[in-house]
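Let me give you the structure first, and then I'll get to my questions.
A single protein chain has been omitted; all remaining protein chains appear in their positions.
Showing subunit A:
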Amino acid sequence: MNFNLALFKVDHLSNFVGIFIVFFSLLIIFYSLGFMNQKKRLVQYYSYVILTLLASLGAVFSNHLILFTVFWGFLGLLLYLLIGFGERNRTSYTGKKAFIIIGGTDALMILGLALVWKLSGSFEMDKVSIALNSKLAIAAYLCLAAGALAKAGAMPFHTWVPDMAEDAPVPVTSLLPASLDKLLGIYFLARITLDMFQMSALMNTVLMFLGSFTIMAGVMMALVQHDLKKLLGYHAVSQVGYMILGIGTGNPVGIAGGLFHMLNNAIYKSCLFLSGGSVEKVAGTTDLNKLGGLVRAMPMTFLSFLIASLAISGVPPFNGFASKWMIYQGIIETAKSGGWLWIVWLVAAMFGSALTLASFMKLIHTVFLGQPSQEVKSQGDKIHEAGLPMLIPTVVLAGLCVVFGVFARELPLKIFIIPSLKQAVAFFGIWNASLSTVLIVIGILAGCLIYFLGLAAKSRRTDSFVGGEDLKDFPDMRLSGTEFYSTIEELGILKYIYRLAERKAFDIYEVGAKIVFGFNQWLRYLHHGVLPTYLAWCLLGMGILFYILLIR
């Protein structure tokens, strides 16, 4: 037995993930100062958050798989405890669900560890290198990947993310599923995919299929949600698809794109959740039907939310576009080795990003623009911009969306992403974001010039024109935006899929629970409390035992 174990190891990849874990944790602790005040059990809350930070760092820097699993399991427990700070009735149920899904996949991971030990005889990440050529190796990879995917919230282990987004407090959602869990899950997926296993073409295809499916299914569900936080939760699922897709391409550009997208997603998704939290704090609800017209009260929150939603929809020149562009490039690279599946992946990714844009346009309309609802109007002057501790993190994150987009090549790619890859990434000529930004700015200047030529200064406020009616007489004449996409909901086969999804037919937890309870139902007949039956069973069992032990 070799006792010279390398328990911890620092390399470029873990360094880069570690830096951002600390960054996000600090921002969210700062945000919590504003959001969580006047709540109970604050000492516990902050200590759990700090423990989460420490456990994540431990997981990222550990090189020994057993140690890694310990930190990883600890994170699952902290997730459960942190969800408990939510104030809705369903919170305990949601916490249990998240804990069971995460815990169940952790069990799979431990099984995977045993298989890794059997295959390679080592638990140290940097010494394991397994070729995916036997069934056992494939099983080991899938077990470990299941743990990573559940943590990141990819299909089919995604269902805890939207539920918890709805029920847990916003800083917790923003800390765990939106940023740290994504970083960790994709970090581990990258570790096993790039270092510990030598990927086969088949396994790459499986990953890419999972990625595309996650993108499409997640975003289609997001499209029809009626709750701000739940909608964002489904996007937290859908975006994982891009990262898995990028890593699944197996070529350097795609992998770099996947890792870059992991970073970008953490930035804009936390920003979205935190701005959503500000809205919740100020307006007292996240029900989309009861929001509207908040832009005049909360201009800065609106601006951050707008930038982050443009970034997540992949609008140039924000950061989401830079990483998506690299992932597309990676997908098209795979086309050169033959096959036609790349078309499916590419269309899923590109169309998925149009759907993302659509659902964020809906959000922007229903929450910030559009006509204010009765509830918002009745609160009147009570609605105002969020306090500084809540505003600063959102604005910082929105600023990062712009900086990482415009200087994609100079800053994040050069400092963090490219060094983390073992291979050199060949960029044949790249989307030059800085130049394009300069050009966009010139275009905007040209537009402003036209305004200047016109008489923009001579502006006048008027009432809205609604065919001669007066809007003030009809307070109900407003479009809340929740029904924007009911056309799509009612379309052909989609109608049936949405109905099934509403009944939670695709929820691995609900389906699993049904199967388990179905067995229970059956077993319950044996336990009806009648003594003679139990005695009969005992006799029967004894008879069988005697038969096996004595007579045979």
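Observations
Just so we're on the same page, a residue touches a chain if its C-beta (ideal position, glycine included) is under 8 Å from a C-beta of that chain, and two chains touch if they have at least 3 such contacts; residues count from 1.
Basically, contacts and distances are computed from a predicted model.
Look at the chain that isn't drawn here: its UniProt entry, checked against "Extradiol ring-cleavage dioxygenase", "Acyl carrier protein", "B12-binding domain-containing radical SAM protein" or "NADH dehydrogenase", names it "NADH dehydrogenase". Summary of contacts with the chain left out: across A:Leu119, A:Ile488 or A:Ala501, the touching residue is A:Ile488. The residue touching the chain not shown here, chosen from A:Ile415, A:Ile442 or A:Leu500, is A:Ile442.
Here the missing chain is touched by one residue of A:Arg296, A:Lys382 or A:Arg524, and it is A:Arg296.
Per the touch definition above, the residue from A:Phe8, A:Tyr93, A:Tyr451 or A:Phe546 contacting the chain not shown is A:Tyr451.
Within the complete assembly, A:Val347 is the residue of A:Ala6, A:Ile50, A:Leu136 or A:Val347 that touches the hidden chain. Touch with the hidden chain on the side of subunit A covers residues 293, 295-296, 299, 302, 314-316, 321, 325, 328-329, 332, 335-336, 340, 343, 346-347, 350-351, 354-355, 357-358, 361-362, 364-365, 368-372, 427-432, 435-436, 438-444, 446-448, 450-451, 453-456, 458-467, 471, 477-479, 481, 484-485, 487-488, 490-492.
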